[in-house]
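My structure is below; once you've seen it, I'll send some questions.
Of the protein chains in this complex, all but one are displayed in their positions.
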Amino acid sequence: MKSTGRKADEKQRKRPFLSKKTTITNRKKIHIEWGDCDPAQIVHFPRYFAYFDACTAGLFKRVGLPKRKMLKTYGIIGIPLVDVRASFTAPSRFSDTVVVESEVTEWRRSSFSVRHRLFNKGVLAVECFEVRVWAAASAADPERIEGKPVPREVIKMFSAESNPKNNHRAAHQKSRRKKQ
Amino acid sequence: MKSTGRKADEKQRKRPFLSKKTTITNRKKIHIEWGDCDPAQIVHFPRYFAYFDACTAGLFKRVGLPKRKMLKTYGIIGIPLVDVRASFTAPSRFSDTVVVESEVTEWRRSSFSVRHRLFNKGVLAVECFEVRVWAAASAADPERIEGKPVPREVIKMFSAESNPKNNHRAAHQKSRRKKQ
Amino acid sequence: MKSTGRKADEKQRKRPFLSKKTTITNRKKIHIEWGDCDPAQIVHFPRYFAYFDACTAGLFKRVGLPKRKMLKTYGIIGIPLVDVRASFTAPSRFSDTVVVESEVTEWRRSSFSVRHRLFNKGVLAVECFEVRVWAAASAADPERIEGKPVPREVIKMFSAESNPKNNHRAAHQKSRRKKQ
Partner (left out) sequence: MKSTGRKADEKQRKRPFLSKKTTITNRKKIHIEWGDCDPAQIVHFPRYFAYFDACTAGLFKRVGLPKRKMLKTYGIIGIPLVDVRASFTAPSRFSDTVVVESEVTEWRRSSFSVRHRLFNKGVLAVECFEVRVWAAASAADPERIEGKPVPREVIKMFSAESNPKNNHRAAHQKSRRKKQ
């Protein structure tokens, strides 16, 4: 699952492909279910990662790439993780409704970073950083998974400027956030 | 879920409570189940955290503290996470049997760190670092969770020297590892 | 977890407490996530039961009893299952959005039945019948769980006639369904 071409990745990093301010943020409401909580009555932490996985899928769906379509269109097997870290600063409980804000924070050659921030009653409760690989089955050995370059058109979809619909939504979101 | 007394924690860090070489390592075999895998045919990453949560429980059980007993004996509600990070270097698939080696790498005042290393066919496939809090319900507000000092006797249980049974097992384990 | 008083239950059965036509139906949209699916690319069946558990919670929330409030108000530990059966007639896949219709089909003294019907693209894909117990910790032994009589006011909440708000919604729902 290693991403190919670390050097190429480094180079990519310097290319100001996507200025940070234009990136798309997806907001997803999640209702904390009884079955997501453990005997301490709080969310069992592995379930947060299931939420975040759904949030990353939601982010791609938002720009026009629901997961099934994304896999078919680009011939990938998925976008598996190579690295993840999370900080849990406040617990959440069943019957809570939380909001997760997700955005791609960096594109590299064959991998990318996603940040999720989960808010409970307006307070940041969990922050998570994922590094994911644009992954396909190896042509030589279908059981092997290898990183592929992220298609430029995919990256472009995340740029608000190139996407008036998203731009509008981002603006709308901003104004909503101000009101909070 | 914040650990109390960061300063106290810093001080604790310097006290050479537990020299690293004496710590207990628990080894747990895990059979990767069909239901742990996603449509890419590999373990869905949140499931790794469920494995690791069970491995931390297994580590405490190994030193004489199965979770239910631990909670009752010390009046805690659990050992929830405040921080976690993981690197995934090789995928695992259903029908694989993996081995996870787990050990406490640091004790602080009211928190501690655990490292898990998951091996598939002898190769390190996932590495995970957890920071957990020794947590009780707040006396003032039972809905609030707060860190409590980790009892010294608990920390001692992890010291092979103070525990001839564990010492023996650790030695046994070492020799087994040499043979591999 | 056995419900107390089977005979009392039998009697209850005959009392036409709630005529079927007045009961509340809750409709819940569920987006099938990647992590809910197995290597056959379809929903791993235990996840359906997690959906249905959330749907039962959603049904109670709909009548004014979000789970946390329900537990606090009535001093119960939950509504655990004693019996469940399900038929799977069509698979669902990640990126599908399904709809689950849930309703209480019978109230007994200390237990009740819930039916869930999951539709994918308008076709019934899964049908599930749950029997749940209104359960509290035993006064004698807090580790024991025992059935308690379902409060009459809870049952009333599910009666559309006694609940103009729900009645309205039910009517609305009916008309919507006709249009489909």
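Letters A, B and C mark the chains as written, and numbering starts fresh at 1 in each.
Just so we're on the same page, a contact is a pair of C-beta atoms (placed from the backbone, for glycine too) under 8 Å apart; a residue touches a chain by one contact, two chains touch by 3 or more.
Keep in mind it's a predicted model, so treat the numbers as computed, not measured.
A.B. asks: For the chain that does not appear here, which of the shown chains does it touch in the whole complex?
C.D. replies: By the stated touch criterion, the chain not on view contacts A, B, C.
A.B. asks: Out of C:G64, C:P80 or C:P151, which residue would touch the omitted chain in the full complex?
C.D. replies: Residue touching the chain left out of view: C:P80.
A.B. asks: Tell me, which residues in chain C touch the chain that this view leaves out?
C.D. replies: 1-2, 38-42, 44-47, 49-50, 53, 77-78, 80-91, 135, 145
A.B. asks: Even though one chain is hidden, which residues of chain A still touch it in the full complex?
C.D. replies: Considering the whole complex, chain A reaches the absent chain at 34-35, 37-39, 41, 44, 46, 94.
A.B. asks: For chain B, enumerate the residues touching the unshown chain of the complex.
C.D. replies: Within chain B, the residues that touch the unshown chain are 31, 33-35, 50, 53-54, 57, 61, 66-69, 78, 93-95.
We adopt the following convention: only the chains that are shown with their structure count from here on.
A.B. asks: Which chain has its Cα centroid closest to the overall Cα centroid?
C.D. replies: It is chain A that sits nearest the middle.
A.B. asks: Averaging over Cα atoms per chain, report the distance between chain B and chain C in Å.
C.D. replies: Taking the average C-alpha coordinate of chain B and of chain C, the gap between them is 37 Å.
A.B. asks: Centre to centre, by mean C-alpha position, how many angstrom separate chain A and chain C?
C.D. replies: About 33 Å separates the centre of chain A from that of chain C.
A.B. asks: Give the residues of chain C touching no fewer than two other chains, as numbers and ranges.
C.D. replies: Within chain C, the residues that touch at least two other chains are 34-35, 94.
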